[in-house]
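Chains shown are a subset, placed as in the full complex.
Chain IDs A and B follow the sequence of writing; residue 1 opens each chain.
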Amino acid sequence: MIEARIHGEAILELPRDLYIPPDALEVVLDTFEGPLDLLLYLIRKHNLDILDISMAELTRQYLAYIDTARQRHELAAEYLLMAALLIEIKSRMLLPKPSEIEEEEDPRAELVRRLLEYEKMKLAATALDGLEQAERDFFLPCVSREWLELPELPGVNAEDMKTAWLAIAARVEMASPHKVGREALSIREHMARILKRLQGNAYAEFSELFDTGSGIAVFVVTFLALLELVRESLVNIVQTDPLGAIYVSVKHES
Amino acid sequence: MNPELIVEAALLTSSDALPVSQIVKLFEGEMDRFEIENLLAGLQKKWTGSGLELAEVAGGWRFRTRPEMKKFLERLNPQKPPRYSRAALETLAIIAYRQPVTRGDIEEIRGVAVSPQILKAFEDRSWIEVVGHRNVPGRPSLYATTSKFLDDLNLRTISELPPLEASLPES
């Protein structure tokens, strides 16, 4: 509420013929949604017939109101524009109608149409607000599908591995050709397995690295893997005493 | 797994309404629209008398809390849900009842400028969207309401909006 006072006295003075009762003065212009809203308020307040508005009366009321308001704060341009429009309509109504033009449109028609349309929308806004609204009047279920939120990882199959490898092979075909077959692959798998086994341990006993239950082929492959690890300087094989235990350890930088 | 329980789980975990055409997908063609609709009617009955109800809205089917629950659920979030300003509500009403409209149309009806924040707020909430451009200089955007707007107001079609009151009451 705007209440401007000088020496304790309200600076606002009411035009005599303004019908707005003093309590309505509390209704400052801010509460209106624009000039149409203010016009509707005035029409209602004074029981004016919207279809046969007394332009002189309405214009006077409107101007008086915005004059009052202008003393309180700056007025949006729309209000001044409407004032000009009202004065224009009023003056057109005062002009004598040329008798040859019988069916000239009522100068108020456009304003009335706009007022009616705005009034409709104003009521519609209230009705809309009266409807039940999600998150205000009712709530929607929100149960998590958490496992769906996890990103899906690409699938890979064994053939993809082969295709990828062959693609590399094709690119470097000109380079030194070496056959890598099934056995070689097993050897490499066992090399990885032995390294994993040695991880975190200072050493392992040579015989522990052999899985005796898996047959002679695995036995041989494990042995070849150990030799390959020694050749690639990845492990040390140590036997401190003749015929003593053989220990395998990860080779550390000396 | 019982199909009714699958549909129930799908609806309770979906933030948007599910049209029957989506629900059908749950069963990869093993159930037709007619069976799904029967099942939805069954589910609706199953939930009668509980805190949620299954309702058909513009976007399809979805659960929502019954109005009686508001009072209790509000106690969990004591801050009042924000209310729209009159300017925002009038703008929304014009878009809803007069769609498709340009910002200029809205300003013409309301007699004042429309703040871009208002339009943005409704766009962010997916209540309005640009559906085209008017073929005039500047090609202004044409706004219309979305099906989420209808869903959130619990409506099936725009014609379920409250009817417009014809003329100014002469009081």
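By our rule, contacts are C-beta pairs under 8 Å (C-beta built on N, C-alpha and C of every residue); 3 or more make two chains touch, one makes a residue touch a chain.
In this text, all values refer to a predicted model and were calculated from it rather than measured experimentally.
Expressed with the labels used for the displayed chains, the entire complex holds A x1, B x2.
Note that in this section only the chains that are shown with their structure count from here on.
One inter-chain figure worth recording: chain A and chain B are separated by 18 Å, centre to centre, where each centre is the mean of the chain's CA atoms.
Residue ranges of chain A in contact with chain B, taken from their complex: 33-37, 40, 43-44, 47, 49-50, 76, 78, 82, 114-145.
On chain B, the positions that touch chain A within their shared complex are 9, 11-15, 52, 62-67, 69-70, 73, 81, 83-84, 86-87, 89-90, 92-94, 96-98, 108-113, 151-155, 161-162, 164-168, 170-171.
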